[in-house]
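Here the complex is missing a single protein chain, while all its other protein chains stay put.
As written, the chains take the letters A and B, and residue 1 is the first residue of each chain.
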Amino acid sequence: MTWRPAPDRGFHPDPTRRSIARTLYATVRDLPLVCPHGHVDPALLADPQATFGTPTDLLIIPDHYVFRMLYSQGVPLESLGIPSRDGTPVERDHRRIWQHFADWYHLFRGTPTGLWLDAELHDVFGVTERLETASAQRIYDQIAGRLAEPAFSPRALFERFHIETLCTTDAAHDALPHHQALRARGERRIRPTFRPDAVLQLHAPDWREQLERLAAVSGSAIHDPASFIRALETRRAWFKALGATATDHAALTPYTARLGAVELDACFARALAGRADATDTAAFVGHMLLEFARMSAEDGLVMQLHVGSWRNHNEAVFARFGPDKGADIPVATEWTRNLRPLLNAYGDDPRFRLILFTLDEATYSRELAPLAGHYPAVLLGPPWWFHDSINGMRRYLERVVETAGLMNTAGFNDDTRAFPSIPARHDVWRRVACDWLAGLVAEHLIDEDDARAMARACAVGLARRAYRLDA
Amino acid sequence: MTWRPAPDRGFHPDPTRRSIARTLYATVRDLPLVCPHGHVDPALLADPQATFGTPTDLLIIPDHYVFRMLYSQGVPLESLGIPSRDGTPVERDHRRIWQHFADWYHLFRGTPTGLWLDAELHDVFGVTERLETASAQRIYDQIAGRLAEPAFSPRALFERFHIETLCTTDAAHDALPHHQALRARGERRIRPTFRPDAVLQLHAPDWREQLERLAAVSGSAIHDPASFIRALETRRAWFKALGATATDHAALTPYTARLGAVELDACFARALAGRADATDTAAFVGHMLLEFARMSAEDGLVMQLHVGSWRNHNEAVFARFGPDKGADIPVATEWTRNLRPLLNAYGDDPRFRLILFTLDEATYSRELAPLAGHYPAVLLGPPWWFHDSINGMRRYLERVVETAGLMNTAGFNDDTRAFPSIPARHDVWRRVACDWLAGLVAEHLIDEDDARAMARACAVGLARRAYRLDA
Partner (left out) sequence: MTWRPAPDRGFHPDPTRRSIARTLYATVRDLPLVCPHGHVDPALLADPQATFGTPTDLLIIPDHYVFRMLYSQGVPLESLGIPSRDGTPVERDHRRIWQHFADWYHLFRGTPTGLWLDAELHDVFGVTERLETASAQRIYDQIAGRLAEPAFSPRALFERFHIETLCTTDAAHDALPHHQALRARGERRIRPTFRPDAVLQLHAPDWREQLERLAAVSGSAIHDPASFIRALETRRAWFKALGATATDHAALTPYTARLGAVELDACFARALAGRADATDTAAFVGHMLLEFARMSAEDGLVMQLHVGSWRNHNEAVFARFGPDKGADIPVATEWTRNLRPLLNAYGDDPRFRLILFTLDEATYSRELAPLAGHYPAVLLGPPWWFHDSINGMRRYLERVVETAGLMNTAGFNDDTRAFPSIPARHDVWRRVACDWLAGLVAEHLIDEDDARAMARACAVGLARRAYRLDA
C-alpha cells in the first residue's frame, strides 16, 4: 500500500465530533490562501528565472525548524550544509545531507514540522513512500526531478497553491525592487510589509549603516529624531504605494513609553555619536512604538507587534552561522503594564489596528484576550512560531475565544520563509479550527450554521479583515 | 422548530462520558443555589417596589461583560446607553440599543456570556427564538411584557430561582439599610459581605471622604491606625450581626508584610495630611491584610482575597464612563513569596479561613494548589471573572484538584451583579463539574459513588462549608 498522510489527520476520534469536523473542513479546504504575514523572499516570485535549487536547498538548508531538531540531537550544523560565516567548511554534498535528514526523520514524529514535511512531500511532490533511511535517495531523485519541471517553478507553485495574498517582510530601507517588478507586471497579490526594527537598534554595531541606507532610500538626511521620523513616514508611503497594508515590529518586550523631546534628542545624539547602549535602545524602541502607532492611525497601515523572542541565545552558533539558526528562545512577557501607554494613546482610535503576537501562552487568557476583548484597536494574532502546532492552536482557541470572542482574532498567518510549506501550514490551521468548532457543535455550544460561518472566518475572513485586505 | 438551548450543552460527546454526565447532572440540577459572593444590589430585594426596568436596563446597560464585547468591535459605549459622567450625551432609546445588541449578538458565539444570555432568555423569560437582527424587537416586547408581570419582580425571581443564600458585597462604611430592612422582615437568606478596600487607598483623592464616612458610621473619630482598626472591628461586628459570614478584599498583588508601629503611624499620618502616595498605599494594604487576617481569626468571618486586576486600564473610558466598564485587565500574580508573612502568622490557625481568587491561571498548579494543599486555613476560590467559563472551569479542575484535592476548594461563586443570570451561571458550573467527574469515572479514576458525592459537593456542599453557611 502506498504511503500518504491520513485524510482525517488532526481530527478527534469521537465519531460525532469527527463527522462534524469533516463536513466543516470540506467547506474550507479549498478556499484560497490568505497569507498576510510571512518571510518568503520576493525575488523568488519576481524573478522568472528563480528556482528552488536541490531538494536539500529547498527543504533543509534554509529551514531552522528542521535543522535545529537534528542539532539538538548532536548532529553538527556543518554536516547539514548550513553556510558558515567564519569560513568553517561545511558539507556540500546535498545527497549526503539529505541522507542525514532521512536517517533522523523519526525525530519529527508528533511535531508540526513532521506534519508539514509529510504534506509537502505527498501533496506538492507526489511522494508515496515514507521518508526514512532506505527511501532517502529515491525520494531525493523524485523531488529533484520535479523541481526541474516548469510546473514546479516558484511562480507555477504560487498559482497552484491558490494564494490570494502573500505579504513579505521587508526592511524599512529596502528599495523593494522585486515588489516594483511584480507591480510592473500587474501582480497585485504579493505585497510588502514595512519592518523598521533594524533602524531602531541604536547600540547595534551596524546601526549607522542601517541609518544611512534609510536616509539614502528616503532621499533626505537624518540628523535628529524629527528627520528620522519623517524618513520613516516617507518609506511607509512608498510601501503603501506598492501594496503594503501592514507594518511589523519585533521587540523583546512590549514596553511603550513616550520620551520627552530633550531626552529623545539626547538619546538619538548619543547613537549618532556611537555611544548609545542597550538602555538607550530599549527606551528608544518604547518611544518609537508609540510613534509607529500614531503613523498607523494616520496612514491606515495595520501594526503588527511580535514580542518575546530572545534572539541568538547560543553565542557559538551565532558566531559561526549567524542569526535565524534555531537558537531563538522565548521569554516571559508582560503586556498589561507595558502596552498601556500605547493603548491609552491610540487603543480607542477607530483608524488604528494593532495585532499582537506572543510566545508566552500564559498571557493568552491572562492579558491578551482581555485586552483584545476591550480595546477596539486590538486583535490577537494567531499562535506564533513554537505554538504554530496542533496543540498550540488548540490551546490558543480554548484560552482566547471565550474571553475575546473569535472576531477579535486575526485568523491565520503562516509566517514562513519555506514557500512550499505554505499550503500544509494553512491546512493544519483549517483542520484544527474545524475540529475545534466541531467540538463546540458536539457539545451544543454553537449550532452548525454558526460553525460554518466561523470556519470560513478562520480560514479566510478574519485574516482579510484584520489586514484590511477586504477593502 | 422552536429554539432552545440544548439539554446536553457542555457535555463531552463521548457516549460513555456523556451518559454518566447526564446522570450526575440530574442529581444536582435542581439543588438550591448557594451564592456566597456576588454584587447584586440589596435594594433590589429589600425594596418591594424595585423593578428591573426595560430589557435594556436589565441585560445590557449594567453588564460590562456584554457591552465591552461590542465596544471591542468599535461600537461606541454612547450608542449602548452607558451613562457618561462627563455630560457626553448617550443613546436613550432602549429599543435602538437592544437592536444594536441583537445585530452584534453573533459576537457572543462560543463565549460564556452567550451561554448565560441564551439560558436567561429561554429559561427565565420563555424566549423560543434565536436573538438576531430580525427577532430583536419581538423579543424585546416579550421580555418587556414579562417584566411588567408581578411574577417577574426581583423578589418573585428570587423565590423562583431557589436561592438558599445570596451574599452581597458592601463597603465598610455602608450603613446596610437594605440588609436591615431584609432582616426586619425576617429574611435570613440575604447577607452582606464586608469589603473595606476603599478605606485603604491612602493616596486616592476621595480617601478622606471614605474615612469620614467610616468614622461616622462607626461612631468614633479616626485619627491613627489604632482608632482606624477599632472602627473596622466595630463595623465587622455590625456586618456579622446582619448575617455576614465573610469579608472581601481586592488588591493588585497579594503582598503582605507587617509595618512597624512607627512606620505605620507615619504612613497613616501622611495620608491624613493628604501626602500619601501609591507606595504608602501598597505598604498599608500589605499591613492591613495581616490585620484583617487577625480579625478573621478572632471574629470568624471568612476572608476572601481577589488579586490581580489592573482596574480602569483605559483612561479615556474611565474619564468618560467611570469604573467597571469592561476595561479591567489582569496582571501576572506571585503568591508564594507575597502571602508567606500572612500564612506564617495565621495559616495554621484553625479559626482562620482564607479563600484565594486569581486571574493568573499559571498560578493554579504552580502556587495555589500547593498552598491550599498544605495550609489548613487556605481554600481556593472558583475560577474567577474571565475564567468563569466552560474552558476556564475545566482548566481549573484539571490543574487544581490533583494537587489540592477537591475538599480544599470553595465550590462556586457567581460573582455577578446581573441578578437574572445567576441560575444560568450556576448551571454552567454544575454541568462542567458533572462532565469533569464523568470524565474521571469514564477513565476509572473514581467510581460512581465518589462522583455523586463530589457532584453534590461542587454544587452546594463546598460553598456552604467554605463560607460557614452550614453552621
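Keep this in mind: contacts are C-beta pairs under 8 Å (C-beta built on N, C-alpha and C of every residue); 3 or more make two chains touch, one makes a residue touch a chain.
None of the values given here were measured: they were computed from a predicted structure.
A.B. asks: If the hidden chain were put back, which of B:R4, B:R96 or B:R340 would touch it?
C.D. replies: Considering the complete complex, B:R340 is the one touching the chain left out.
A.B. asks: Using the document's definition of touch, tell me which of B:R189, B:R366 or B:R456 contacts the absent chain.
C.D. replies: B:R366
A.B. asks: From the listed residues A:M69, A:A424 or A:L440, report the one that touches the chain absent from this view.
C.D. replies: Among A:M69, A:A424 or A:L440, only A:M69 touches the chain that is not shown.
A.B. asks: Contacts of subunit B with the missing chain: which residues?
C.D. replies: 14, 16-17, 332, 334, 336-337, 340, 343-344, 347-348, 350, 362, 365-367, 369-376, 378, 398-399, 401-408, 439-440, 442-446, 450, 453-454
A.B. asks: Tell me which stretches of subunit A touch the chain missing from the display.
C.D. replies: 5-6, 8-14, 68-69, 71-74, 106-112, 115, 310, 313-317, 326-332, 359-362, 386-387, 389-392
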